[in-house]
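Note that one protein chain of the assembly has been removed; the remaining protein chains are unaltered in position.
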Amino acid sequence: MQTEKRFSDSSPNPTQRFVSIIILLALLLLPFSACQRGGGNGKQLTLAVNSGVEGSALKQAAKDYEAQTGVRVNIAEFPYANLFEKELVDLNARTGAYDLIMLDDPWFPKFAANNSLTDLTPLYEKRGLKGPDDDFVPASIALGRHPYETGALYALPYVGNSQLFFYRKDIFEKHGLKEPATWDDVLAAARAISERETAGAPNGGRMHGYVMRAAQGNAVVADFMPIFWAFGAEMFDAEGRPTVNSPEGIAALRFMLELGKYSPPGYQSFNADEVSAHLLQGTAAMSINWPAWISAFGDPAKSKVIGKVEFTVMPGGARPGRAEIGNWLMAIPRASKNAEAAFEFLVWATSAEQMKRSALRGNPPTRKSVFTDAELMAKFPAYPAQLRSLENSRPRPRTPFWNEIENAFGIYLSKANGGELSPEDAMNQANAKIAEIIGRGK
Amino acid sequence: MRGGGRGPGAGGRLMTYALAVFAVVAALLPVYWMLTISLKRQVDQLAVPPKWLIFEPTLAHYADAFLERSFAQYLVTSAIVAVSSTACALVLGTLAAYGLARFRLPRKLNTRVALWILSTRMFPPIVTAVPIFLLMSDLELLDTIASLVIVYTGFNLPFVVWMMRGFFREIPRELEEAARVDGDSRLGALRRVILPLVTPGLAATAVFCLIISWNEFLFALTLTQTDNAMTLPVGISGRVTQYEIEWGVMSAAGVVAMIPILVFALAVQRYLVRGLSLGAVKG
Partner (left out) sequence: MLSKVSRKLLKGRGHTRGGERALPYLLIAPTVAVLVALSIYPLVYAVKVSLQSDSGDGARWTLQHFARLLSDDFFRSALAHTLVYAAIALTVEFLLGLGLAVLLNREMRGRSFFRAALLVPMMLPPVVVGVVWRLMLNSSFGVINGTLQSVGVNTEQLTWTGTPKLAFASVILVDIWQWTPFIFLILLAGLQAIPEEPYEAALIDGSSPWQTFRHVTLPLLKPAILIALLLRTMDLLRVFDQIWILTQGAPGGATETASLYIYLTAFRFGDFGYAAAMSFVLLLLTNVVSVLYIRLLQRQEEA
């Protein structure tokens, strides 16, 4: 008691006590804010990449680059949807967090429209070049120009994806089916397989003739567009007005629902992982998708169908089949503080040698020489088909509203697949919504 | 024994146990499943019929997550952010709660301020996310641990104030009066006499704050741009790639994300119930 009294006599008044607490707090927070933005001396680059095989390849390349040149490359990795959001916010707010961004080609019009990407031509000219060399596949380079195909160059293509059509050649041979050349062939084969292979899957269960991605959003739209185009439909007419509810468009959607009957139940929410799981587990016999999976088919830890899957170009219909292109591009945000260093990396990463390495890591290239490289062709027998597909592919509509349109269109397609709306109603409502989205931008 | 619980008869007792066991199984089964996913090879994870107990285990996913990828860094970041924001919220909030509980402010400010503090929890985080992002960007705090600590402190404060206010009001004023008569200053009395009494409440509140900060997703997603400040939840959600969902890595990270919280909360579990009952729930 005695000591306490003495102590409390000399204790400071409440306000003083209080201030000391605040000082303590400030000291507590200080170290954390300081030690983050370090390392401004050595050259550093920050890359935003996609979670997945494309991003992994770039991550590896970055490590190689660091070993070669000593420039530190930081990677920020995000899943597809998040990557878009992060990049969009970074570009709009011009925070300069990223020096290089990987982007899926449909995002490009929106990013480029806001003047937030760096024009690459002046950077080429500084090196005494006019622009990228001719080895790039023209369809891929066209994606990085704003306006499409003719404008200034803001991005270089890194991964040359275009859709392929996969099918189980062993099952087709078993039932005497030819390789499908039109969508009607596909439907007939799907029907036949579904009816006959009631116990054909490796686990003794049913095999389905077809499997598709119909999850709302990017998935269902990406899988639907080839059918849509093959039926002769177009999203916009020559004046830029939406025409998804044309007779051809409605027929295409109706066809998709037919095909859905031979797909595994629940396909209405399938995304890439479910589709690949069905193909790998052997429970489905046909599908559209991106070439990135080809390597998984041969992996015993993942696949039950090693050596049984074949790929071909997109089936046609009223119009010849054209695959949808889906390249991953790389661009430099205008707000980046290391544009020159980023450009060095960009040119290095898209060089033929580096692209070959990326190809060995599972990414289709965007250079003709790499597609026709002997070593790669031996390893990836599908390359000739892929190159043809890529050269002949077409992009999704190049509009800065693509994300909203894809979202809305995806919702209506999803409703149709779920039986909530008839094909006519779905397309009519989708058309109205797309018109509204475009109209808002005027 | 409080609360009106009576020991039921034998049949009733059996029912009670049966229901309790059922509830516990329902609560823990998904957690067990996640644990098994983190230890299974990919081809087993998706197998039908599902492999509940017998499978060939592998630690590959843990190695992948923590050695190959940056999950160890995310773990440390989450820990720093959670502890710091909880500490800050506890200090600031307890002081504010004391101020609101013990002093009568004019014009009913006590209740008004308390209610306003509670109301800040109501605004949908979605829209505060954008302005706060811009604010942090202007302050050059974007993609730093500090920005998360500040925001999470803001999340935790209303909770701390409300809980601690309740606890403080439980304690009779006489105790402080006695201490002050002995020569203590106001704050000294607080520290020496009152705080020890509300320790259970502090513990309960601290655990809730830790959980909220540790699990938060939206702001961590918005305010972090690179590995510099990425927390576990954001890292885990990032395993949803375009072609496959990396269930193994996600589960391994998820299991590790769970462990600290579980350990800590179970340690103070006794205080949780007692602490809550002493405080806010009595009104």
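The chains carry the letters A and B, assigned in the order they are written, with residues numbered from 1 in each.
Everything that follows uses one rule, which is that a residue touches a chain if its C-beta (ideal position, glycine included) is under 8 Å from a C-beta of that chain, and two chains touch if they have at least 3 such contacts.
All values reported here derive from a predicted model rather than from experimental measurement.
Annotation: of A:A97, A:L156 or A:A215, A:A215 touches the absent chain (contact as defined above). Taking the complete complex into account, residues 1-8, 13, 16-17, 19-20, 23-24, 26-28, 30-31, 33-34, 37, 45-50, 92-93, 95-96, 98-100, 102-103, 105, 111, 113, 115, 117-132, 134-135, 150-151, 153-154, 157-158, 161, 185-187, 211, 214-215, 217-218, 232-234, 236-237, 239-240, 245, 247, 250-251, 254, 257-258, 261-262, 265-266, 269-270, 272-278, 280-283 of subunit B touch the chain not shown.
Considering the complete assembly, subunit A touches the hidden chain via residues 11-20, 22-24, 81, 84-85, 88-89, 92, 110, 215-217, 264-270, 274, 277-278, 281, 283, 403-404, 407, 411, 414-415, 417-418, 420.
Everything below uses one rule, namely that only the chains that are shown with their structure count from here on.
Within the complex, the subunit A residues that touch subunit B are 1, 4-5, 8-9, 11-14, 17-18, 21, 25, 28-29, 32-33, 36-37, 46, 48, 50-53, 74-80, 82, 86, 89-90, 93, 95, 97-98, 203, 205, 272-273, 276-277, 281, 290, 292-293, 301-302.
Here subunit B touches subunit A in the complex through residues 41-43, 46, 48, 80, 84, 87-88, 91-92, 95, 133-134, 137, 140-146, 149, 182-188, 221-222, 225-229, 237-245, going by the rule given at the top.
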